[in-house]
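Only one protein chain is missing from this complex, and each of the others stays in its spot.
To keep things simple, chains are lettered A and B as they appear, and every chain counts its residues starting from 1.
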Amino acid sequence: MIKFTLRRLLITFPQLVLLSILVFFLGSLMPGDALSGLIDPSIPAEAIQARREALGLDNPWYIQYRDWVVAMFQGDFGNSIFHQRPVLDVIGDRLMNTVWLSLFSVIIIYLIGIPLGLISGRYKDSLLDSVITGYTYLGFATPTFVFGLVLLWIFGYHFGVFPTNGSVGAGLEPGSIDYILSKINHLILPSFSIALIGLVGTVQYLRSGVIEAQQKDYVMLARAKGVKSAALYLKHIFRNAIIPIAAFFGYELVGLLGGSIFIEWVYAYPGMGALFLESISTRDFSVANVLILFYGFLTILGALLSDIILSIVDPRIRIK
Amino acid sequence: MSEYLLEANNLTTSFKIDGEYYPAVDDVSIRIRENEVLALVGESGSGKSATAFSLMGLHRHARVSGEVLFQGKDILKNNERQMNRIRGGDIAMIFQDPMTALNPLMKIKHQIQETLKIHGTVRKSGRELYTIELLEKVGIPRPERVAENYPHELSGGMRQRVVIAIAIANRPKLLIADEPTTALDVTIQAQILDLIRELQDDLGSGVLLITHDLGVVAEMADRVAVMYAGQIVEVAPVRELFKNPKHPYTRSLLNSLPSEEQLGSKLHVIQGVVPALNKMDREGCRFAPRIPWIPEEAHEHQPKLREVEPGHLVRCTCYQDFYLDTSMGHGEMEKRVEALQMEEGGVGR
Partner (left out) sequence: MSANLLEINDLKVHFPIKGGFFNTVKDHVRAVDGVSIAIPRGTTYGLVGESGSGKTTTGKAVMGLNEITEGDIYFQGEKLSGKGKKIGVHRDIQMIFQDPYSSLNVRKRVFDIVAEPLKNYEKLSKSDLIEEVLKLLDRVGLPPGSLYKFPHEFSGGQRQRIGVARAIALNPKLIIADEPVSALDVSVQAQVLNFMQEIQQDMDLTMLFIAHDLGVVRHMCQHIGIMYQGRLVEEGTAEEIFNNPQHIYTKRLIAAIPDTNVDKVERNMQLRRQIKEEYDQHFAEYLDEDGRVFPLRAISETHKAALPVKG
């Protein structure tokens, strides 16, 4: 188990290096460099050249790459041209907002999606199953941002029960109970928008998993042992059906971190997705670049997380 | 109390195909005494496995009728709770494919202890030890270690031993073995058959052995019931069946096996194919279409299973006129029969 995790971590390392090289070259393809935004036309060319040399901008790419990586490890991700602040500061504000949004969404997805999937598979072809399956078809056909707009209109404007923009009410003391409640209040609509559409995959996957597991020989053997229906489903069918879902947890979470872009935009929610859209439209490439690096990093992390979870829940993986 | 451990009378199990029910087990009656091995023989599609699953009440979407008297009581009338008490308790089952019969996510010991717990055979404190004893009993080396293993860590032969350990855990009175060695190598098969025989001796249970392998039948069975197209066509003590087979299907089957005596000659081929469940002609002798050289008058209109010698039952009168067709061989005739069936769309299941 530990060996598996360690080895899995080891594989992650070259992936990260490859990712960073890719992002680095992407960055050097972008117009301008670290000085472009700072330069005053009145400064003489020799002085600029001196600055360039001091910053190592004329060094070969691998030296520059090394400096870039070293700087990142020291927490220096460069400056945002648009905000005129270090990139890390700009992202830092938004990061936690998106993490909360994703976490909320993923919790709702599993809290609603897993029971729906299990019920749907367990009572296949019943009225309940038909309703659930119908819902998943609808969910597949509806784009998240359209659904988000509908919820926004109904609950935000028509009934006015939830706030329609921002991540927290104005004038609240950070850390106070009111502040936290306001945060949660701001999260409810966007996270349900994401989750109610996002859970259809989980429901369908689980439904077919349960139906498939019901036919398995080991389920027949369990029935021949006299295992009662409830225990049969809990110990033999659900456990086996849920494995792929558990294994997908990492990807799901990462998918949400990156995939909430449009919902953040719909709800004017100040998260990383909104920042990413903003940085592209303002040509703030130093921010966009770091965000790409960050999303890539998350994807690798998600895959790692999924593999580790899978190795915990499935003994067949543990051994190999 | 009846002299039989199990007595199934007129058992009929129908499955739904395209909205209609068709009997896969059609008016089957079998009896098993204590300490007796009854072999149920037939090819795929004959209904032998469906019979076994019906006895245990394991079919979910089938229509089952008739009666199944176990120790004198009709268990078909049982509700699910009463049935669960019998399943794995007094009636246990061994499955065909050990590679898929065990839950991949549960340790071996937990899969055994589950059945001990349900049937309350041993107290909680004794379960751990009893599990090891069971594994030992089915010939598993280093049982303490195997108990902690997951199924995928064991070979096919070992897994089948675990499946058997689960089956005998509660000292069943009736053991239903559904093709218990079909998926195994012959040397492993020999060991597993030995084991089943040994355990049966030890427990004094009745065994219903379902198999298509006539060699296994000859070695294991006391009595044999041959199934074709959902019906039992012949029942006889094992020696009698092999020495003096009567029904055309039994005789054809025995002749289609490669054997020492037949070396260098063509094997006997049964013409045509087993009819599909929903395309079967349920009037008259079901084997008649496959022995077209026997005149129609030789068959009965409503073939009955009749005792022709003590303990030897045969369905339909056609056995009296039956001879193995060697002249026509298999060539032309067979082609013609198959072409006919193709056109009727009667093939394929």
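Criterion: contacts are C-beta pairs under 8 Å (C-beta built on N, C-alpha and C of every residue); 3 or more make two chains touch, one makes a residue touch a chain.
All of these numbers come straight from a predicted model, not from anything done at the bench.
**Student:** Per the definition of touch given earlier, which of B:Leu105, B:Leu214 or B:Cys318 contacts the omitted chain?
**Tutor:** B:Leu214
**Student:** For the chain not shown, which residue from A:Arg7, A:Arg66 or A:Arg85 touches it across the whole complex?
**Tutor:** A:Arg7
**Student:** In the full complex, which of B:Leu58, B:Leu254 or B:Val308 touches the chain missing from this view?
**Tutor:** Of the listed residues, the one touching the omitted chain is B:Leu254.
**Student:** For chain B, which residues lie in contact with the unshown chain of the complex?
**Tutor:** Output for chain B: 43-44, 156, 185-190, 193, 212-219, 238-239, 242-243, 252-254, 256-260, 262-263, 266-270, 273, 330, 334-335, 338-339, 342-343, 347-349.
The definition used in the following text is that only the chains that are shown with their structure count from here on.
**Student:** Hey, how far is the Cα centre of chain A from the one of chain B, in Å?
**Tutor:** Result: the chain centres lie 54 Å from each other.
**Student:** What does chain A use to touch chain B in their complex?
**Tutor:** Touching chain B: residues 216-218, 220-229, 235-236, 239-240, 243, 313-316, 319 of chain A.
**Student:** Give every residue of chain B touching chain A within the complex, in rising order.
**Tutor:** By the definition above, chain B touches chain A via 56, 58, 80-81, 83-89, 92-93, 95, 97, 100-106, 114-115, 118-119, 150, 152-153, 163, 166.
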